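Here's a structure for you.
Heads up, this is only part of the complex; the chains shown haven't been moved.
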Amino acid sequence: MRIVVTNCNTTQSMTEEIVRGARAAAGPGTTVLGLTPAWGPESAEGWLDSYLSAAAVLDTLRTYEGPYDAVVMAGFGEHGREGVRELVDVPVVDITEAAAHLACLLGRRYGVVTTLERSAGQIEDSLDTAGVGRNCAAVVGTGLGVLDLGDPERTEAAFVAAAGRARDAGAEVLVLGCAGMTGLQRAVGEKLGLPVVDGVGAAVKLAESLVSLGLTTSRAGGYAKPLPKRRVWGPPSE
Amino acid sequence: MRIVVTNCNTTQSMTEEIVRGARAAAGPGTTVLGLTPAWGPESAEGWLDSYLSAAAVLDTLRTYEGPYDAVVMAGFGEHGREGVRELVDVPVVDITEAAAHLACLLGRRYGVVTTLERSAGQIEDSLDTAGVGRNCAAVVGTGLGVLDLGDPERTEAAFVAAAGRARDAGAEVLVLGCAGMTGLQRAVGEKLGLPVVDGVGAAVKLAESLVSLGLTTSRAGGYAKPLPKRRVWGPPSE
């Protein structure tokens, strides 16, 4: 089975890190291929970045010739999920919803620890529309930007502090709220005594599950195939 | 006061129609200027179109030098609203939320009549996240595509049929669920005996209201200014 993992930003090193995390989670027969959008933001932090990223990821998949059996969208809280479901004929799993689905199986309430506080609203909306917002006790920020996650000690300390606030709000399970946090889950989980779900790994397992069960997106309703029409994917070159 | 109205698609004639509707609603001191994205879909019908449109509209405003006092986003149920709120320093009103806000003042429950049934989910999510979903009794489709709205008789008949279903679901007020329906409200309202709210007119009035009250988007929280970073707005030219 071949899973395409799309980074939501243009930073190639982050794609590589995500692919490492995805491969660590993937089963023996699964090949993971990372795609970095050729355009978009270098990191997605806020609504404007998120919408720009959504179009760039759609364009990346639209022009990627495959073949592949599933798509994992590795932008936590980022937009585009439903558009990709329309576009491709294979199952699509977004790391935001994936982490929440698994977290619901591990405790009554989960909390998300993300990068900047400003992203909390986007993540809440993404969980709500995915249908898994009910058991989310809190979305809290660490105050670190996506590209500040390079320093593992600082990241871990900030994560643990934010996680405490999530636990106080009722979270019994934690979710890593950024694809760039992948790898942190084990160290942090031990320190906190709570299960920590990484969305990239969760999404890989859910994508494998859907593929092996022969399930894919319903075409009856909102995720029907895009209508044929004229679309221009980016500004005219000058 | 100068209001910029952004069409969500690349169809210039639709921008013109929208601008006509906006001008009909605008107060004496208000100038309305329509912007048509240079890229994106020729009509927005579904999630993929909507995300492509969101990026194109953001790019259009990013590169538009103004000056202007408010933005009206004329894509019913389309994405991008929150990104534009981050981008510009003036109030931003989306026609989806605008129509719903006014509809709430006119009856206990409102219904939305839109083009294709497949858009209903997007519209529901847009109303929910805007905070005005509670009093929405139904979102129903006419079965007509955006670019089929040219024939007024057919459009009116389809609208009246769909409106009946919304009324049966409890709607006391109707909302025109597509910018291209602007102009239909009076004829249809009389036939149905219900108030019919057009989002373009509603958004113009709300934008004027915010400007004249000296109010603009909060920067404290989700709609903080976009962080300075490297962003590429469209694919590299080959």
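By written order: A and B. Residues from 1 in each chain.
Here is the rule we use: contacts are C-beta pairs under 8 Å (C-beta built on N, C-alpha and C of every residue); 3 or more make two chains touch, one makes a residue touch a chain.
A quick note: this is a predicted structure, and the numbers were derived from the prediction, not measured.
Here 2 of the identical protein chains are placed; the entire complex in the file holds 6 of them.
Assume only the chains that are shown with their structure count from here on.
Chain centres here are Cα means. That of chain A falls 29 Å from that of chain B. Residue ranges on chain B touching chain A, taken from their complex, read 10, 38-43, 45-52, 54-56, 58-59, 79-80, 82-87, 117-118, 120-122, 125, 128-129, 145, 221-224, 226-227, 229-237.
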